[in-house]
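Note that this complex is displayed minus one protein chain, with the remaining chains in position.
Note that the chains take the letters A, B and C in the order they are written out, and that residue 1 is the start of every chain.
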Amino acid sequence: MTSTSTGPLGDVVLELNEVTIHDDLADNELVHGVSFTLRRGGVVGIVGESGSGKSLTCRAVLGLLPQHIEVSGGTIELLGHNAAALTPKQWTGLRGTSISAVFQDPASYLNPSIRVGKQVQEVLRVKKGQSRAEARRGTLELFEAVHLRDPEAVYRQYPHELSGGMLQRVLIASAIALEPDVLIADEATTALDVTVQAEILDLLASLRARTGLALIVVSHDLAVVAQLCDEVLVMKDGAVLEQGATRDILYAPQHEYSRLLIAEHEQYGLERYLDSPAALPELREEELDYA
Amino acid sequence: MIKTVLKLPSARIALVMLAFIAFITVFGPLLAPYDPLENTAQNLAAPSAAHWFGTDYLGRDVLSRILAGAPLSVASTVLVAGIALVVGAIPGILSVYATAVFEWISLRVVDTFIALPFLVFAVAMTALLGNGMVQAMIAVGLLVSPLFYRVARSATLSVARSQYVEAAVLAGATTGWIVRTHVWSKVLPPIAISLATTLGVGLVVISSLQFLGIGVQPPTPTWGGILASDLGYLPQQPYAPLFPTALILVTVLAFNLLADAIRDAAGESGRSLVGAKAAKANRARRLAASGYSLTPSKEHA
Amino acid sequence: MTASAAVSVRGIATGAIPRTGGGAGHRVRRVLLSIARPISIFVPVFFLGTFFTFLLGALSGRSPAALQLGDAATPEAVAALNQQFGLDRPFFVQYADWLGQLFRGSFGNSWANGVPVATLLGDRAVVSLSVAGLALVIGVIFGFLFGVLAAQFHTRWIDRAITTGTTVFSVLPPFVVGIALIAVFAVGLRWLPAVGFVPIQLGFWPWFSHLILPAVALSFDTVSDVARQLRTGLVSAYRENYVTGAQVRGLGPQRIFFGHVLRNGVGPALSVLGLKFPALLGGAVLIESIFGLSGYGTFAAQSAVTGDVPSVQAVLVISIVLVVVFNLIVNVAHNRLIPSASRGV
Partner (left out) sequence: MPEITETGERAPALAVAGLNVDFGRGRSRKRVIDEVSFEIAPGEAVGVIGETGSGKSTIARSVLGLVRPAAGSSVRVAGREVTGLSARELRAHRRTGLVQYVFQDPQRSLDQDLTVGHSVAEPLLLQGVLGRAEIRDAVRREFEEVQLDPALAGRFPAELSGGQRQRVAIARALITKPRLLILDEPVSALDSANRVKILELLARLRSSQVALLFISHDLGSVAGVTERTLVLYRGQLVESGATAQIVNAPEHPYTRLLVGSAPTLSAGSIDRVRRNELRDELHPAG
């Protein structure tokens, strides 16, 4: 699953061209030009710390920027639509069916007062016009697909009764319910235990392989992104510092900050002890340069 | 904190209004041009140079009655708020630190106070216990105290559960130390807000009791009492209630403004409202400068 | 440990087990808990409230003798009367006796004329409940209307107008509102009667027209408080992540508002409604006095001034029971709408 070799990539589903994002309240630019192209079945990773503009970029792609914050330049093209020209109604039509997202802290993205099954079922009912019984069956199948055991029991639970890993599965189920073309995973595994994080990442990888879902994976952890992505953007303070194939960034980082992200793992992480020199021969030499 | 409050224009306006009310309260009886109890002219006279606010149904000078009634109306309000503060805030803070039994009992007593039909109980209590202003103040003070209890308790609770208090406990701090070092500064702003609000509410309640003739004997001038007598002569003098009403409203409004100012200074709300105009201007300027024009209508955020 | 370990076999692999178990037993427990919690609060409130009420009578030092016999009372006559009313017994015996009486639905006899208090209250309660009930209805309808409008047009001029309006109205004392309404609609425009009450048996409009002004005057406070709380609740609910979640799932604005935001944002407004009910009952005293209604508020005030303790106690007990019942309803509604809020606390 860590393979960066995926089959032949399909047509372009999302294209960002020099997108800038502006905060009208503070009157400053928050994101200074992000460009990337996402093809069907492709994965783009964005790495950066909080405030780097990675989440804002995702929000812009979803058409859900906070009040007073707007796309001020560049273009976002989602499945042939120019995002800037979309009306709120068109956005509502696109979200869920063409593009969807999951976030950090899954509990807060579900309504605390409604049973989780009902919230997923609602999507199928409203957007696909399914009957209650059909939607319920569909929801249970989705729960099965995201490897929730005992979907019937989960269906009846309130969000506060489920663990973080299960909630994230529920959210993923609701996000893929309408078989969107693009799924954004914005720090989707950050709050989870490492073992659960691995399961969710495995799930995303298998969804991509099975359905041709295109992914945008956002994380502060380069290693998480490296596991899934073909292309990586390294962002800091609203600017893209470095962009390219994952392999290039890992083995030949150009920017100081990318080196810091790598050093975090090599000097103060697991890599320090992992004696698998065969896996990364070049890395050992490069290490000397970062110090 | 106080400096921040004073920087707000609304707080300054409130303080000017309160200074005016305080002045009337202290010097009102001395300034009254006539004896508030004496029949000085014809009944129900219209406002004139001699009687600025006119006269009432017994020919008494209304201005003099309003000025003379100020201490009984305003000072008793201050005392009501004071009683409520002491009776409410101290158990409120203690309920977090004292035994579970005290906590349970105090919570239930407060629930009961809240459930009691406020004005009926205040009237009953005042009248049954001797129908004096002191009884009225104690009754109203007790019945308003739950506000302070709740505010003090919730502020203390949120502090008590905080990590910095746990850090202090781990450094060997006693409860007293925690209250002095960490709790006070968090509990004072919400209490100040409640105090300002209560001063406004208290005046309304005290005036209401006076309106009903509870707690005062008839000839004594009070703002509420003046209103009650005005009610009977509305067809003759429809403007008469305006004078005492204006004073009551100014006082209540000033206290509410002050409460809001403290709330803003404590830094919780209002920023996005203030900023909306600036944001609009910034956006217009940016769009004009860049020539980049798009009109994506925004969804409700 | 053992039970949950058994259930959570493979839990780590597939994240399957609901943490709280499941099934019918669980649901029954949840329902029981949602009823038990409010009861555990309101039963003590009822007993404490009645206790305070009785204590007030005892502390007042008033006696039927002072009321019926006047200054000319001989000590023997006073003692006889006290014995007749049971006032010569210890405090707690009297209290227990009085409570027992209450549970049998009796409020005792008036000290002023010996008539059962229940009889005296009967007609007056109709007046008061009509006014308070109508005020409650007005408060809920307009409070929700304004609150929803303000939240929907957050930071726009409608919001600002409503916010300013409700702030001003909440500051206006009820007697000022009452006087102003009479001055404008009764004295000035002559649209509605200024004072008095007509039973509904004499026709709906005569009854209703006499109620409108007092009920409106009484409702001002409720309207503005409900509107403000609802606005705050809705605005903060709109900021919650689950709204973003629903948007991302492709749900439209209407569905998000009615299905998700309203449900969670209504909490503070419901709580304030529970708190407002005692104020509505209490405000009746003032409103009845302004509008010349002979309701239980004026009855309580008169009885208190003359020292007719059983009558005052009866009014207070009825109010407490109404408040407790109303709050129980509000509480259950709250728990049904926002089940997550009922855990903890």
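Just so it is clear, a contact is a pair of C-beta atoms (placed from the backbone, for glycine too) under 8 Å apart; a residue touches a chain by one contact, two chains touch by 3 or more.
Here the structure is a predicted model, which means the values were calculated and not measured.
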item: Hidden partner chain, touching residue among B:T99, B:T174 or B:Q236; value: B:T174
item: Residue, one of A:D27, A:D221 or A:D248, that touches the chain absent here; value: A:D221
item: Absent chain, residues of chain B that touch it; value: 162-164, 166-174, 177, 181-182, 185-186
item: Chain A, residues in touch with the chain not shown (by the definition above); value: 1-2, 49-50, 164, 193-199, 201-202, 205-206, 220-224, 226-227, 250, 257, 260-276, 279-280, 283
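As a working rule, only the chains that are shown with their structure count from here on.
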item: Whole-Å gap between the CA centroids of chain A and chain C; value: 49
item: Residues within chain A bordering two or more other chains; value: 64, 88
item: Residues of chain B whose C-beta touches two or more other chains; value: 272, 276, 299, 301
item: Partner chain B, residues of chain A touching it in the complex; value: 22, 24-25, 27, 63-64, 66-68, 70-73, 84-88, 91
item: Chain A residues touching chain C - in the complex, by the definition given at the top; value: 62, 64, 88-89, 92-97, 100-101, 103, 105, 108-114, 122-123, 126-127, 147-150, 153-154, 156-163, 165-166, 169, 171, 174-175, 177-178, 195-196, 199
item: Residue numbers on chain B that touch chain A, as the complex places them; value: 272, 275-276, 278-280, 282-283, 286, 290, 292, 294, 296-299, 301
